[in-house]
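Only one protein chain is missing; all other protein chains are in place.
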Amino acid sequence: MGNSLGKLFIITSFGESHGRCVGITIDGCPTGLPITEEDIQREVDKRKPGVSMAATKRAEEDKVEILSGIFNGITTGAPICLVIWNRDIDSSEYEKARFLPRPGHADYTAFMKYGGFNDFRGGGRFSGRITASFVMAGAIAKKLLNLIGIEVLAHTIEIGGVKAEPKGFDEIKENIQKNPIKCADLKAAEAMAKAIEKVKEEGDSLGGIIEGIALNIPVGLGEPVFGTLEGDLAKALFAIPAVKGVEFGSGFSAARKRGSENNDLFTIRNGKIVTVTNNAGGILGGISNGMPIVVRVAIKPTSSIAKSQQTVNIKDMENASLTVKGRHDVCIVPRAVAVVESMMAVTLCDFAMRAELIPRVIK
Amino acid sequence: MGNSLGKLFIITSFGESHGRCVGITIDGCPTGLPITEEDIQREVDKRKPGVSMAATKRAEEDKVEILSGIFNGITTGAPICLVIWNRDIDSSEYEKARFLPRPGHADYTAFMKYGGFNDFRGGGRFSGRITASFVMAGAIAKKLLNLIGIEVLAHTIEIGGVKAEPKGFDEIKENIQKNPIKCADLKAAEAMAKAIEKVKEEGDSLGGIIEGIALNIPVGLGEPVFGTLEGDLAKALFAIPAVKGVEFGSGFSAARKRGSENNDLFTIRNGKIVTVTNNAGGILGGISNGMPIVVRVAIKPTSSIAKSQQTVNIKDMENASLTVKGRHDVCIVPRAVAVVESMMAVTLCDFAMRAELIPRVIK
Amino acid sequence: MGNSLGKLFIITSFGESHGRCVGITIDGCPTGLPITEEDIQREVDKRKPGVSMAATKRAEEDKVEILSGIFNGITTGAPICLVIWNRDIDSSEYEKARFLPRPGHADYTAFMKYGGFNDFRGGGRFSGRITASFVMAGAIAKKLLNLIGIEVLAHTIEIGGVKAEPKGFDEIKENIQKNPIKCADLKAAEAMAKAIEKVKEEGDSLGGIIEGIALNIPVGLGEPVFGTLEGDLAKALFAIPAVKGVEFGSGFSAARKRGSENNDLFTIRNGKIVTVTNNAGGILGGISNGMPIVVRVAIKPTSSIAKSQQTVNIKDMENASLTVKGRHDVCIVPRAVAVVESMMAVTLCDFAMRAELIPRVIK
Partner (left out) sequence: MGNSLGKLFIITSFGESHGRCVGITIDGCPTGLPITEEDIQREVDKRKPGVSMAATKRAEEDKVEILSGIFNGITTGAPICLVIWNRDIDSSEYEKARFLPRPGHADYTAFMKYGGFNDFRGGGRFSGRITASFVMAGAIAKKLLNLIGIEVLAHTIEIGGVKAEPKGFDEIKENIQKNPIKCADLKAAEAMAKAIEKVKEEGDSLGGIIEGIALNIPVGLGEPVFGTLEGDLAKALFAIPAVKGVEFGSGFSAARKRGSENNDLFTIRNGKIVTVTNNAGGILGGISNGMPIVVRVAIKPTSSIAKSQQTVNIKDMENASLTVKGRHDVCIVPRAVAVVESMMAVTLCDFAMRAELIPRVIK
């Protein structure tokens, strides 16, 4: 259990890193939406390693295939099943280190929870590769959100301590295309790339922070008290491996502000109620207030590192040491940008459907 | 919709700040658990304003009443319904300011989402008072967790920029009883109290950070990929009004660490696998690893402040100014401590039941 | 668990027969619906014992009370909590026979499932009294359905082997008001009443069949393959104690027909596609086809009878005999009519909301 998400736009993830495929079913997608394998492929390609140094050597084609729910290029109302077949698999390293859990990785908890029966090859269900299926679902969610004008965007704002300067939405959109780091501050992007390069040489890894933004959000998304917009977005974002923190608007810094500083004053602009600032990150009382939704996600450094680390042999119950071989990203932040975007889109799409903003049949 | 939480231990919140009552139903509670109104009352009392200066002037008795599901002091397997009747109600200020949404509060989004039909008195469903029902559910969840040795504790670690020094679990447990701020660092507690006092005089408000800890967690709680322990805890915690950020273990600071620093090395201690550090906050791959669960929650400053603020009249669609009267906490952090504890307990109880650690019939 | 029903219009039942109250919460009810305690009371009164001979001697006032979710007589979007307080309680007989399960009743299974901790007084959660809470939810569902022209009606078509002649919808609607049996065939109603009277004298009980009809159903309600209209209606109807069979349209008799007889031919009438017959009971492929929904529900004879019956003493594990005292209906069919109507309304309302036919805010 636990592999489905959503109430009206329901995604169910399946597949393993070194199994037959990674896949996703989407139940509840409105009927009449034009969508092709190419549309989905385009999104999945955003998750591709964009910069040689930062990313895994695994060279997957990651070719999207539609198994059901789309007929003549249009959604039918039936559940959509999408898969990416696994091809470039080398599980040898994993076989060798099977009983040596990588520090910081899910190897140990997965072994314990599933009684040692889990498919450990390539991290199995705990591989970043699983997020390719999130992106497939995100591709469809984005198409649906576009119908009502909602745009979702994520970008790298920090890696290894290097922080990006804040930029406007359009500049972000444009600049993240220009560098493999997906950072809107081009100078910072360069510094981040260098930091990654350096750490790679040392056999170590880096984390960072991704910011997600959603524009043109109507007022009223969110179902408090337990279906808040923050709560459901956070739940979706914590599904991304390596995410250890989620904050909205002024987030943790709000804890240091006074009410008079943090409250966003209301005003009328062009006949519409808006707030002067956006410390709330577009959400008040768990409900969207019409301002941009702003969320930041902390990504821990990749746990698989080339340095020797202390671990235990879980079979023999004795201390051991481990040098991870396999093929791993030194910093997954740039590739996770597309995943953050996708999980935001999937969640917002579900909320938009609950608010009856996306019709069940698109005409 | 959105007022239920949980899969096997399912809570449904109802009630309004100035309506008849606030209440909660709990479906799925195991049978055979001894529980009295006093047991629940004790937890609810922890939410009471402990320090005159910091808290609302509303003087509710907050008397817990069991309506169903408990017979002869023992849970029956039937849904448990618990209520606290509202008695000390003064809605006059709210009537006056009905169309003037408080900056930073849910007034505006609630009005828009519910077409102006929402019960606005005292914030209605968006009042902190609703969390008294969370604490009632938490009281039962804690009792169940105690059966399997799990202990949940929350404490204030920061208010208005004043930070507490880290303390050990036992010291935290003892010290938070000694001050109304619920801070384990007694010196910091005093400084926090002073900061609150000062801000109160200025008609302003403060936020802060609460840390939640859960001890004696078995390995294996959590249902990835979408039912991660982090994700479901975060979803539950964001149900608390004013929470704007949630992080686990090293959280946002992990973004600045290297893998070699952030990875928790495994070792064997007393025949058990443990980690040397706990940057993971007790969770790897969305599953508990047996170490203490550590979560931090950012609480924004109370939005209702005595200072005049700019707002709009939503009925007449014109700019306006507002000085909130009503009765409000200058800093809700100390009172929210019990709520954080409760939402953690409710969520962990649900996960423990999914892992079949709590029997359906207790004997 | 198991005490909630519905996806968007979600009801959660609580309370016991001899506890404090029976109640229900409704989460997801659209905002802006005018509803008063009187509106709900009127529906609950339909469940009242209408004919002295057929019904329990328990004389409950069954007074509906709104605890939350309705403000100034209008739904607010917050969860609605409704209760009926229990007043006329005499649990003495139940105490005496606590370990002697009534044949045909849930006494035995409840004892075993809940480890003997269940509230056995008056049947606890398994009392027909619980269905008063279903009727409260049904009252609101009917109001919502009325907004889109859907009308739901149930009537007695068989008791103790006496069958009613088929009648048209309007005649049913009128005639069921005229007799306590709620049977549209007035002659049959009389025969049924006599049959009940006779069986009562013998200390025995009777069952029967109730037919539910829903008119003005739009085409397209139902979410196959697992959310069929038949499946969800059946699930809701089996929640009524004593229901042992559910069939739609020609139902079990379809098993004896040929396709050419059972297929409902399509034709155009007044510019609308209709079927010439309605063997499908208004449902094709799990989806409404626009014809009236017709469902029949088999009610077993009341299990509590005044005759001596063989049972076992579950405590001492020995054979025993039992003569049920308490206060019981000889035939619950007439009172169950309102409950069948309510469960149909609740389910159809949920489907209508899934199909976005009822707006989230009513203006």
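The letters A, B and C name the chains in turn, as written, and every chain counts its residues from 1.
Here is the rule we use: a contact is a pair of C-beta atoms (placed from the backbone, for glycine too) under 8 Å apart; a residue touches a chain by one contact, two chains touch by 3 or more.
No experiment lies behind these values; they were computed from the predicted model shown.
Contacts of the undisplayed chain with visible chains (whole complex): A, B, C. Contact with the chain not shown here comes from a single listed residue; of C:Ile84, C:Ile181, C:Ala214 or C:Val243, that residue is C:Val243. From the set C:Leu67, C:Leu153 or C:Ala234, the residue in touch with the chain omitted from the display is C:Ala234, counting the whole complex. If you put the missing chain back, the residues of subunit C touching it would be 1-5, 7, 11, 13, 101-106, 108-110, 112-113, 125-126, 130, 158, 160-161, 199, 204-209, 219-220, 222-228, 230-232, 234-239, 241, 243-252, 254-268, 271, 273, 275-276, 279-281, 284-289, 298-305, 307, 309-312, 314, 317-319, 354. Although one chain is not displayed, its contacts with subunit A can still be listed: residues 1-4, 8, 10, 12-16, 19-21, 23, 25, 27-28, 31-32, 66-69, 71, 74-81, 83, 113-115, 117-119, 124-125, 361-363. Although one chain is not shown, part of subunit B still touches it, namely residues 7-8, 354-356, 359-360.
Throughout what follows, only the chains that are shown with their structure count from here on.
Remark: subunit A and subunit B have CA centroids separated by 27 Å (rounded to whole angstrom). Per-chain Cα centroids separate subunit A from subunit C by 46 Å. Subunit C has its Cα centroid 39 Å from the Cα centroid of subunit B. Under the contact definition stated at the top, the residues of subunit B that touch 2 or more other chains are 1-4, 13, 113, 125.
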